[in-house]
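Input: one structure, supplied below.
All protein chains but one are shown in place.
By written order: A and B. Residues from 1 in each chain.
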Amino acid sequence: MAAGALETDRLCKSFGALTVADNISFRLEPGARHALIGPNGAGKTTFVNMLSGRIAPSSGRILLGGEDITRVNQAARVRRGLGRTFQVTTLFRSLTVLDNVALGIAERERVSRRMWKPASRHDEVKDEAMALLRTLGLADDARGVVQDLPYGRQRLVEIAIALGLKPKVLLLDEPAAGVPSQDSGRILEVLGALPGDIAILIIEHDMDVVFRFARRITVLVQGQVLVEGTPEEIGADRRVRAVYLGEAHG
Amino acid sequence: MILYVISVGLSVTMGLMGFINLAHGVFAMAGGYVLSTVMARLGLPFPLALLAAFVAVALGSIVLERLLYSRLYAAGELAQVLFTIGLIYASVALARMVYGTLAVPIVLPDYLRGQLHLLGRDFPTYRVFVIFFAALIIVSLWFGVERTRWGAMVRAAVDNRGMAQSVGINTRLLFMATFALGSGLAGLGGALGADILPVDWAYPFEHLAYFLIVVAVGGLGSLRGPFIAALLIGIADTACKYWVPELGAFLIYLATMAILLWRPMGLFGVRA
Partner (left out) sequence: MSGYTSDPRIQWPEWLPWVAALAFFFTMPEYLALGSRILIYILFALSLDLILGYAGIITLGHSAFFGLGAYTAGILSAKYGITDPFAGLVAAAATSALLGMATGALILRTKALTLLMLTLAITSILYEIANRASWLTGGNDGLSGVTMAPILGLFKFDLFGRTAFIYCLVALFIGWLVVRRLIYSPFGAMLTGIRENTVRMHAVGAPVYWRLVLVYTISATMAGIAGALLAQVNQFVGLNVLGLEPSGDLLVMLILGGVGRLYGAFVGPVVYLIAQDYLAKAYPEYWYLGIGVLLIVVVLFARGGILGIWDKWLQALSRQTGSARASAR
């Protein structure tokens, strides 16, 4: 079987007696549009944190493009093509939007080590950053300071930075969370327009986004995979309905 | 042991409020000055004077906390470090102006002077007294924190301030009270130890490193940690003075570095 873009093999995480991830075996195909859903406390963010390298698993393996990255640190995983966004906006708040995106690009292009030529003369970095911002509709905000932007646009910058890293796998942690409904349409557009060769795993609570975006869905409950399938299968699954009884809509 | 009494307050305030208070030594110094002044001018007996030191410093710290410290809780480490350094400079200057440059004389009551004959050896009475007193404080602190409701609230707030607030604990009042307690303890320690560690105007500077070492090595927010750390330092210090006097403080710094590098959270650190 060909290697998936991202795979986990019986991934477990316990904090003392509390098991947060229980034998999760998961596979993300190249070019996937995969959603991870589940009730609060199901362990979704912990799972993503293990994937990106912020937390070390208690046992199990993680493979990126077939290579074992379980022991590889966060920054190294990024360099190998694993990008992510954060549920809580994690940006360089007092820097400009352009700077935010440029820092990621500079890192990827190994420009960040250069100490001589001024940054603003590195046109290759700036041009690429501007092009990226244009595709996301952020070109006019390029010279604005991030913390002055409305929250919805900040979430877009979050995605922009991740895209600037030219990842092969992209983990999106609740990209539409906290965004007022008039702005989330923009985010949906952006998500829909993401390059087809990137494998994307999205965590979301907003079922609207999930069902419009995902081609496959995994349901996580109490650290275990409950079921995995196409949106139609998941929508019809009785166990999933039971888990979500009382949630907004399924 | 003096180190412990002074430093445990620092451990709690730093662990609880996350506030880097380098000026903790100032409270200890204040305690020493209060003790001496109160005994000399007002003629209070030693035990009352100790109590006075504790109370006066605790009250003083509340004033400082309300006026100054509370503005900086969210200000970031650099601001806190700078602020407390400024506080040290200012208090040190004030101390020198008011009390002059000599160490403050402490007159111990007769019943605490001299030697005690225990277990076949002679021990200075005062030192034995200090050890017992410190033990008493440790026990009452432990009791207070582990067993009482106040203690539970403090521990909850140390663990997670936001949660504690939403459960209805008035963290502001709690912080104020705990800060007062921690600083009062410092004052008490300074007063108690004034005979052993002379209190003069440069006191906060001289002993800053030791206080920080005890807290950093012991672990922020814990009670046992600084106790063990102070014990270790005391033993190491004495041992060094006997066997390798040329090395002195050098060894303690090295040991501190080694421990901190091995366990960055301190030996019993609470923050994960």
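The rule is short, and it goes like this: a residue touches a chain if its C-beta (ideal position, glycine included) is under 8 Å from a C-beta of that chain, and two chains touch if they have at least 3 such contacts.
Since this is a predicted model, take the numbers as computed values, not measurements.
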* Return the single residue from A:Ser25, A:Ser59 or A:Thr90 that touches the missing chain. => A:Thr90
* Structure fact -> Filtering A:Val111, A:Ala139 or A:Ala177 for touch with the omitted chain leaves A:Val111
* Structure fact -> Even though one chain is not shown, subunit B touches it at residues 14, 20, 68, 71-72, 75, 77-79, 81-83, 85-94, 96-97, 205, 208-209, 212-213, 215-216, 220, 246, 248-250, 253-254, 256-257, 260-261, 264-266
* To do: List the residues of subunit A that touch the chain left out of this view.
  => 52, 74-76, 78-79, 84, 86, 90-96, 98-99, 102-104, 106-108, 111-122, 125-126, 129, 142-143, 161, 164-165
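The working rule: only the chains that are shown with their structure count from here on.
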* Asked: If you average the Cα atoms of subunit A and of subunit B to get two centres, how far apart are those centres in Å?
  -> 47
